[in-house]
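With one protein chain removed, the remaining protein chains of the complex are shown where they sit.
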Amino acid sequence: MEIKDIRRLLDAVAAADVNEFSYETGDFKLTVRRSLRSNPDLVHGRSTDLEILCRGDSSLDSPPVPDVIPNLAGQSEASSVTPDLYEVRAPIVGTFYAAPAPEVPPYVKVGDRVEEGTVLCIIEAMKLMNEIEAERAGTVVEILVRNEEPVEYGQALFRIEPQ
Amino acid sequence: MEIKDIRRLLDAVAAADVNEFSYETGDFKLTVRRSLRSNPDLVHGRSTDLEILCRGDSSLDSPPVPDVIPNLAGQSEASSVTPDLYEVRAPIVGTFYAAPAPEVPPYVKVGDRVEEGTVLCIIEAMKLMNEIEAERAGTVVEILVRNEEPVEYGQALFRIEPQ
Amino acid sequence: MFKKILIANRGEVALRILRAARELGIQVVVAYSQSDESSLPVLLADEAICIGPAPASKSYLNVRNLLSAAILTGAEAIHPGYGFLAENAEFAQKCEEHNLVFIGPRPESISQIGDKANARRLALQAGVSVAPGSDPFAGIEEAYSIAESIGYPVMLKASAGGGGRGMRVVHSPSDLRRQVQRAQEEARASFGNPELYMERLIEEPKHVEIQVFGDGQGEVVHFFERDCSIQRRYQKVLEEAPSTLSAEVLSPVAKAAVRLAHYVKYRGAGTCEFLIDREGRFYFSEMNTRIQVEHPVTEMVTGFDLVQEQFRVAAGLGLSLKQGQIKTSGHAIEVRVNAEDPDSDFRPCPGTITDLHWPGGPGIRVDSHVYAGYRIPPDYDSLIAKIIAWAPTRDEAIPRLRRALEETVIDGVKTSIPFHLRVLDNAFYQRGAIFTDFVGRRME
Partner (left out) sequence: MFKKILIANRGEVALRILRAARELGIQVVVAYSQSDESSLPVLLADEAICIGPAPASKSYLNVRNLLSAAILTGAEAIHPGYGFLAENAEFAQKCEEHNLVFIGPRPESISQIGDKANARRLALQAGVSVAPGSDPFAGIEEAYSIAESIGYPVMLKASAGGGGRGMRVVHSPSDLRRQVQRAQEEARASFGNPELYMERLIEEPKHVEIQVFGDGQGEVVHFFERDCSIQRRYQKVLEEAPSTLSAEVLSPVAKAAVRLAHYVKYRGAGTCEFLIDREGRFYFSEMNTRIQVEHPVTEMVTGFDLVQEQFRVAAGLGLSLKQGQIKTSGHAIEVRVNAEDPDSDFRPCPGTITDLHWPGGPGIRVDSHVYAGYRIPPDYDSLIAKIIAWAPTRDEAIPRLRRALEETVIDGVKTSIPFHLRVLDNAFYQRGAIFTDFVGRRME
């Protein structure tokens, strides 16, 4: 199963308004559980975060779950899946750099607190270095892309729990 | 099973308003559970525990296509529509004659009682006159074809209410 | 030209005939069995008339109902397609008796040529070479002596044969009796006639056939050859035109086919099948007195519509073209897409097609009667589509066909497409080293 298939599956799951979805074939298994809170009208809801388990598919070995989220840059659909997090997405096509130079530490790591405007990474395109900044203050929960990896438009880069 | 099939399955699940769906065939297994709250009527947990289990039947992939075949000569499907009647159908292609000759009265008319073996009409094919007989005793309720009309194989000719 | 015709067939060939008729402005009546009621030809017909229940013996082979249907709907002619009654001389005769034009050869041509042993004799009379062999033989002792004089290995064939049934290879005298018995049983079961004859086996031949067209007065043209060497159990899997053989080899074959068709004053479309050995010697094997499944490859390299030409000849308008006007250009390859599982010994897979997407783009032709939601009835053969690719050269036609097959989506049933892809990917196939033993020798 390819990334885009999984991505389409997730779209379909979201659209179908199901609560839990699991898919298993051969040595491949996919489970999706959706937060009860995905429906804003619901009052009592523990935030069961989106949970994705993929095993046995080498194309997903690393990083764990990079591409799986639909590309919805500039929109906040992510909230429908992970209401308490926001995702920083690639605004351009290019190469992701976690640090300003090879020998220096990365701009941010998991657990770091960032302010609005904190530089999170660089995306290089056409020899131009584009600094990507946090839009809101919060804590870095996950980094979804590895250093020097190519990213497409709208690809999720960081998950940040807002303050 | 391909993604688009799964997607269609999900659509079907959504449309069917079921609560849980699981599908398993060979080494393939699919489970879908739906939020109770996605259906406002079910908020208070009056969940109809509809469970679909399909095993190894690839024909499930297809949406149920109504098999509307009107011409079913020699069978009694008509009973599904008019349970108390049976239909006499054309066993050959030809021209329907209600009477043995132009100037004489028809073999039968509506309201006539017929016995098993009563001649109901003639179908002419290739200059041969084929007498069509009643298979059971009863009362002629309806004559569905007009004199000298061409009939195709399996076409309903008479409706008869059995004794 | 006819105003209205009746199609006494089903599936892709019924649709093929319907298309040709419609383009000529002819009204179409489709005769169908109860299990074909929602088939595409029925849905597209000007009129459709049910002629019997699902079993072919009671519908597509039901002469009386077919003739009644034609008469009742006012059709002037009947197109039999291929299979079913297409090579039935009695049916052709009955059409004539009822003032219906049978779109095909005269009844007497069908019976003359339909008898394979007799067709051999006609070929010899017309000066066309046949494989060394026999007239039909009566007993096993005669079989031994004929086989001895021809020389082993020999091929047993049914006089009434076709489609590979009744055919058996015999390598030595010790095997003869058993194979004769089996072949006779098969021939009796398939054709109701156990008569056999035998021919010297041509080893590793190419199966090449010539498309001919006669006006019934003795004028005959040919539309060059098709190479049908890719076969599985004597069933064609993939056909192409032109053959990879040289013009020096092929030109005498086409001339021989024309000679035979001319000799019998053939009317309409016919195909003379030949085996060609590695030295380029060719042997007439049989003539099919109908349009062939694989006629589209000829249409794609010549540009002519052979079914429309059948209509013209049947309507008494004569041949619309002279030999000099018929040229071939480029290369065409057809695959027969069957609803069958190549991983389970090609077991037929009737069922409902849940999703369907045909290939498109340059050089691709699709002939198919199926659609998304269509249920393939279990009552007939498993052919669901012919996909044909044309390109300027064979080397371009192969990747084009490959690309088209990869684009094709047929969900709900298994198809033979994976097998076709394996043929196209085979290095022997790609360099044209294809003989009738290709599937057995190069793929299994």
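As written, the chain order gives the labels A, B and C, with residue 1 at the start of each chain.
To be clear about the criterion, a residue touches a chain if its C-beta (ideal position, glycine included) is under 8 Å from a C-beta of that chain, and two chains touch if they have at least 3 such contacts.
Since the model is a prediction, treat every value here as computed from it, not as a measurement.
K.L.:
Could you tell me which displayed chains border the chain that was left out of the figure?
P.N.:
Even though it is not drawn, that chain still touches A, C.
K.L.:
Using the touch definition up top, pick the residue from C:K4, C:R19 or C:H262 that touches the left-out chain.
P.N.:
Only one of C:K4, C:R19 or C:H262 touches the chain omitted from view, namely C:R19.
K.L.:
Have a look at C:K4, C:R165, C:R403 or C:R422 and name the one touching the chain we're not showing.
P.N.:
Of all options in C:K4, C:R165, C:R403 or C:R422, contact with the hidden chain holds for C:R403.
K.L.:
One chain isn't shown here. Among C:I146, C:V366, C:L421 or C:M443, which residue touches it?
P.N.:
For the chain that is not drawn, the touching residue is C:V366.
K.L.:
State which residues belonging to chain A touch the missing partner chain.
P.N.:
Those residues of chain A that touch the unshown chain are 4, 8, 71-74, 92-95, 125-126, 150, 152-155.
K.L.:
If the hidden chain were put back, which residues of chain C would touch it?
P.N.:
Chain C touches the chain not shown through residues 15-16, 19-20, 22-25, 44, 296, 299-300, 303-305, 329-330, 355-358, 360-368, 371-372, 390-392, 396, 399-400, 403, 406-407, 409.
Simple rule for what comes next: only the chains that are shown with their structure count from here on.
K.L.:
Among the chains, which has its CA centre at the largest distance from chain C's?
P.N.:
If we average the C-alpha coordinates per chain, A ends up farthest from chain C.
K.L.:
Between chain A and chain B, what's the gap in Å when you average each chain's C-alpha atoms?
P.N.:
Taking the mean C-alpha position of each chain, the two centres sit 53 Å apart.
K.L.:
Report the inter-chain centroid distance for chain A and chain C in whole angstrom, where each centroid is the mean of the CA atoms.
P.N.:
For chain A versus chain C, the centre distance works out to 58 Å.
K.L.:
Starting from the mean Cα coordinates of chain B and chain C, work out the distance between those two points in Å.
P.N.:
Taking the mean C-alpha position of each chain, the two centres sit 37 Å apart.
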